[in-house]
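Here's the structure we're looking at; comments come further down.
Only one protein chain is missing; all other protein chains are in place.
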Amino acid sequence: MSIHYKKTSEHKVLRDPVHGYINVEDAVIWELIDSKEFQRLRRIHQLGGTFQVYHTAEHSRFGHSLGVYEVARLMIENVKGLKIALSETERVAVLCAALLHDVGHGPFSHSFESVTSVNHEAYTDKIILESSSEIHQILHRADGNLPQMVADIISHRHKRELLTQIISSQLDADRMDYLLRDSYFTGVSYGEFDLFRILRTLRVVDDELVVKESGIHAVEDYIMARYQMYWQVYLHPTSRAYESILHMIFKRLKDVAFEKPEILNMLPLFKNLLLNDEVSVEDHFYLDETTCMYGFMMLMNSEDEVLRDLTTRLVNRDLFKYQDVESEAMIESISTEVESKGYNPRYYVVMDYMTQILYKPYDEHEGPKPIRVLKNQELVELSSASQIVKGFVLQEDKEDFKVFYPE
Amino acid sequence: MSIHYKKTSEHKVLRDPVHGYINVEDAVIWELIDSKEFQRLRRIHQLGGTFQVYHTAEHSRFGHSLGVYEVARLMIENVKGLKIALSETERVAVLCAALLHDVGHGPFSHSFESVTSVNHEAYTDKIILESSSEIHQILHRADGNLPQMVADIISHRHKRELLTQIISSQLDADRMDYLLRDSYFTGVSYGEFDLFRILRTLRVVDDELVVKESGIHAVEDYIMARYQMYWQVYLHPTSRAYESILHMIFKRLKDVAFEKPEILNMLPLFKNLLLNDEVSVEDHFYLDETTCMYGFMMLMNSEDEVLRDLTTRLVNRDLFKYQDVESEAMIESISTEVESKGYNPRYYVVMDYMTQILYKPYDEHEGPKPIRVLKNQELVELSSASQIVKGFVLQEDKEDFKVFYPE
Amino acid sequence: MSIHYKKTSEHKVLRDPVHGYINVEDAVIWELIDSKEFQRLRRIHQLGGTFQVYHTAEHSRFGHSLGVYEVARLMIENVKGLKIALSETERVAVLCAALLHDVGHGPFSHSFESVTSVNHEAYTDKIILESSSEIHQILHRADGNLPQMVADIISHRHKRELLTQIISSQLDADRMDYLLRDSYFTGVSYGEFDLFRILRTLRVVDDELVVKESGIHAVEDYIMARYQMYWQVYLHPTSRAYESILHMIFKRLKDVAFEKPEILNMLPLFKNLLLNDEVSVEDHFYLDETTCMYGFMMLMNSEDEVLRDLTTRLVNRDLFKYQDVESEAMIESISTEVESKGYNPRYYVVMDYMTQILYKPYDEHEGPKPIRVLKNQELVELSSASQIVKGFVLQEDKEDFKVFYPE
Partner (left out) sequence: MSIHYKKTSEHKVLRDPVHGYINVEDAVIWELIDSKEFQRLRRIHQLGGTFQVYHTAEHSRFGHSLGVYEVARLMIENVKGLKIALSETERVAVLCAALLHDVGHGPFSHSFESVTSVNHEAYTDKIILESSSEIHQILHRADGNLPQMVADIISHRHKRELLTQIISSQLDADRMDYLLRDSYFTGVSYGEFDLFRILRTLRVVDDELVVKESGIHAVEDYIMARYQMYWQVYLHPTSRAYESILHMIFKRLKDVAFEKPEILNMLPLFKNLLLNDEVSVEDHFYLDETTCMYGFMMLMNSEDEVLRDLTTRLVNRDLFKYQDVESEAMIESISTEVESKGYNPRYYVVMDYMTQILYKPYDEHEGPKPIRVLKNQELVELSSASQIVKGFVLQEDKEDFKVFYPE
């Protein structure tokens, strides 16, 4: 028996500079957008510290989440054979999953997660599954099976991989939105690729999304866009300099939480989190960048010298400088120098190793599936159909190892 | 004797999606950008509550201020006769004024200012003139006369009106940047006009910036862009619904500050401001939207029912609905209805009257000067040279009077 | 009984920079595009002599015709209530009419038409209705009634005005495409407006396309775009200088055709046309800008001095200069001067009066219907709903009267 899902009273649109409009016709999507847990995403930057180098990168995970929903919707509408391959429940569940995939994100995600043992994926799961959240209630009201189904799609637990593939794979709605969106809001052109060309050349074969041979060039362009965005934007040393200070603030806060908990008296939320390592879904709602930034601004007058100095640097953009790491001796020499200036290297020498793999042609047990191409009626892995991608795969992975420390 | 201003070690650029790049070659500009008071502008939205309706309008006054600087710089470079009309000191002062014109802005400006007696212009003046600010120190180090000169240009006190005209007039760097920028970040195309065409047709005549006749069409387009942005974006009822709640929160806070000051104990900064009506330059630094939003989030659990309800509505986007005001009887009937539902009309019925004048052809004592056109060697006022603008002027001013209240 | 129209074997797309893609799913449209009469439109510039001032305005009526088809298709898809209001035959007929509305266009239309008594509308009718054309045969094969129906829609003879309104009215697919397209290919931004916003706010009321009140701003912007494109592009004096030479070449050719027909021996097509005043559908195929330009290049070596001089000026862009006409005495004085230099004023003094009406609020017997707005459940004429448009209407019509003559 198929469930009938309510439609919105009229076709709703939200103006969006990246996709023109976000189109909504399912009532459950409209209600989810209005939920407090989804509105919370307005208080988390999409790109962490990137706005320190590209000053207009101030966009939030709220807009990105709407964008992933819209790309998933466009896929279902435009990829030949996809709409018909999905039941009505699956269609709605995939759209909800696209919208909600980032809902558990904490502030400044990577730096923040490093001090707690619970990652954002786990919170996403909890927010969708625990009955106290508005999101859970909205999903449950629409269809009692929806919360579990949506959570399963997001967390790669759903048995039909096609559903997950739409929102999380090497060619998915998530990446397709963020490349275009981050490109738009930073003002670089590197992330642009031809979304509609890709949608027009995707097909469903053996319950898997694959690319027709005529779409290879568009996919090559998309992979090049990812590569360029990684090195020009996501891994830019200036935002890593900002994030390295963030990281050190959280590290110091954690040390302090046990040693001198009174320092956190004015920041009850932080105190609670740092001492307990995990927070409830209710408290998670308050864990956003507003709370963190306010906390940092208060700590600019803290009695703890390290916190006082690091938060002042962060708020006023007095960032660490950086160098490529060439040897262990170099690190030691920097540590000595930093210490001689009165800084504790535990908080003032930050090592940061980055590598990014453009595209993986094989199917790791936990990793993303390779992109497959329909060539002369057979499915072949992308790098055997594209010389450009083969070139990418043959290279050594590009690496970047830097050390950050105060001037 | 002319002062020599230091140049940056190399030509600096900041990527900006609106202007391509922000170009900096004067060391004093680079240092001002790095000052803590200028960095603070990252924590104030350019468009207040507009992001509640155009979800990507999350850009800050920081980017706008850089943009006004860049447009002023482009004017000096591209307007024939302008560069030569300015002394080196005047050139630098105008660029600093363009960059700093918004530096005193408080959070959610209009709602916020309504509860204190000091407006953002006064804070801008103080931040530039008081020796405790980093901005003052940077300006003073470059040239002892600069702080006063920059403050005078911003506040329309400078005797050479041409300098002020560049950054604050009916055709100025401020408006030219914000129309383009707000258009880009909301995703509407209404605010676009041909900046370079305008720059190429401006001239300096009798120490005044005027438009060549061949530039009239571009100026008409700019005035139309302003008109459209006002009614499509700036005065959109949804952002006014958000701002009416903001306004009521501040109103309640002010009432409470005197009646039940203990409610503000967790928010010392608010308490201080509300009781004293004015803050020091040092405290002003902390008055930003991070602080306010954090305060609102804390007040979601306040013992004061009005504050608890209003802040919950604001944070979770449960906005007031609205109607066009048609009579006084209608307001009374709404008030009665609101009261019958247990709400205090003092905080739950908000009247909001808006009007916007497209362009003023006359020279009011405090108002902006009209735009003048060079036509057959004579200066004429724009509306006598453009039939389109004459049409605008002949109309009654467009008005919009709404009442906002809970559903 | 309803006719079933064949679909293309797959969804066909043509890449188009203005609309992204031209989408074709009806076989009859695909066949019409391939017809020789439609391919001929590639040999006629969309903007006559405009490429003499905006050098990239080299686009043809072929692309514009595809664009009008696409906008009509978008209207049918996106305007609420329109698709359902049309029978399948009407839908196909409107799309064919949109595609074919310009198919009778001659070279350099206005200059060219001035020397023959048959206008391009008449040729459009003939090409669609006469059985010798490929276009007629394709339409007839799809449905015997289609040729007459398509011709009737284009020529305003069809009794259901809604069908014509889609492609020819004050807010139609023709204008909506050309403003966007001419804007793109000239590189000016003046012609841009928000097509999708307009489509989303159109409704079908009493079998008429009307605008919802919320769409007024987008329509104001569209009318402003038309105004700007007229004065910045379409009526630019430099393209009129080019066209005034064209006009004089045709005038001289017509004079010569009767006086010295041997001069046209190398140009049999011209000779035929000029002596007979009308050509067959077969000969019309050859009447394009290639033929004309070739003719002009041959005439650069003609024994007729006027033709030799004028064609050399045209080909090598040695254009006439121009002045605003202020009095009859001025014209006489220019004529005397021109004559004194050895030029015959009949071919060397060209008067050109231009006026453009932005928008007409009344319903002339032959003119376009006014745009109507749905406001509080009633239909009102646009200028009573929009102060901006009212301002346009109240103005005197803008006029431009110039005289062109050799330097």
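We call the chains A, B and C, going by the order they appear; numbering starts again at 1 in every chain.
To be clear about the criterion, a residue touches a chain if its C-beta (ideal position, glycine included) is under 8 Å from a C-beta of that chain, and two chains touch if they have at least 3 such contacts.
These figures come from a predicted structure and were not determined experimentally.
J.: Which of these, A:F108, A:Y123, A:Y190 or A:Y294, touches the one chain of the complex that we don't see?
T.: Hidden-chain contact among the options goes to A:Y190.
J.: Looking at A:F38, A:F296 or A:F392, which residue reaches the missing chain?
T.: Spelled out, the listed residue whose C-beta touches the missing chain is A:F392.
J.: Taking the entire complex into account, which one of B:Y21, B:Y353 or B:F401 touches the absent chain?
T.: Only one of B:Y21, B:Y353 or B:F401 touches the chain omitted from view, namely B:Y21.
J.: Just the residue numbers, please: which parts of subunit C touch the chain that's not shown?
T.: Counting only subunit C, the missing chain is touched by 14-18, 20, 34, 36, 39, 42-43, 51, 54-56, 58-60, 62-63, 66, 184-188, 286, 290-291, 293-294, 297, 315-317.
J.: Using the document's contact rule, name the residues of subunit A that touch the chain not shown here.
T.: 188-190, 192-194, 217, 220-221, 224, 227-228, 231-232, 387-388, 390-392, 394-396, 398
J.: Contact with the hidden chain only, please: which subunit B residues?
T.: 13, 20-21, 196, 200
By definition in this document, only the chains that are shown with their structure count from here on.
J.: Could you pull out the chain whose C-alpha mean position is farthest off from that of subunit A?
T.: For subunit A, the chain whose C-alpha mean is farthest off is C.
J.: From the mean C-alpha coordinate of subunit A to that of subunit C, what's the distance rounded to whole Å?
T.: Once rounded, the distance between the two centres reads 50 Å.
J.: Taking each chain's centre as its mean C-alpha position, how far apart are subunit A and subunit B in Å?
T.: 32
J.: Can you list the residues of subunit A that touch 2 or more other chains?
T.: 20
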